[in-house]
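A single protein chain has been omitted; all remaining protein chains appear in their positions.
Right, chain A next:
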Amino acid sequence: MSATPNGAADQPFVSHSIRLSLNGQERQLDVLPWTTLLDLLREQLDLVGSKKGCDHGQCGACTVLRDGKRINACLTLAVMCDGAELTTIEGLATGDQLHPMQQAFIKHDAFQCGYCTPGQICSAVGLVNEGRAHDSAQIQELMSGNLCRCGAYNNIRDAVQEVLGGEQ
């Protein structure tokens, strides 16, 4: 990507070409610099599982995985994801086979309205990848970036704990 010299303000705004691996598919896309990853997913690629809750990185409803790590898609510029491997809630299942975390959320009734659920599940998968949570209290602390206004927290914690293989 070419650098913009000083005096950039006088030049027309341009879109930038990025390459992504998105849910296992290679994509080449043109994005404007101010497009967030969340808007790219929802508005341009019809991947509306990731939700725009607060749009300020406070609620976690937009959580996706970038190179296996959980991030807030609302505070990420799409143009800065060039070369990244992204997984959204739509990419977790294998065909009709749900991801174990998705199965566990159903089993433990870990949601009511479901709005925060895609972010909760992506965050929980990121938590498992990190390998830092080993008990109930640690799960609770390390899921604190995802709010659930229905208050399904206890069931969410149980679902994550089951996937981690801990005691119930």
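As a convention for this text, contacts are C-beta pairs under 8 Å (C-beta built on N, C-alpha and C of every residue); 3 or more make two chains touch, one makes a residue touch a chain; residues count from 1.
What we mean here is this: contacts and distances are computed from a predicted model.
When the unshown chain is looked up in UniProt, the name that turns up among "C-type cytochrome biogenesis protein CcsB", "FAD-binding molybdopterin dehydrogenase", "Branched-chain amino acid ABC transporter permease" or "Alpha-D-ribose 1-methylphosphonate 5-phosphate C-P lyase" is "FAD-binding molybdopterin dehydrogenase". Among A:P33, A:G114 or A:G151, only A:P33 touches the chain left out of the display. Considering the full assembly, A:K69 is the residue among A:K69, A:K107, A:H134 or A:R149 that touches the omitted chain.
Mapped onto chain A, contacts with the missing chain fall at residues 1-6, 8-9, 11, 13-14, 16, 32-34, 36, 55-57, 60, 63, 69-72, 75-77, 79-80, 123, 126-127, 130, 132, 140-146.
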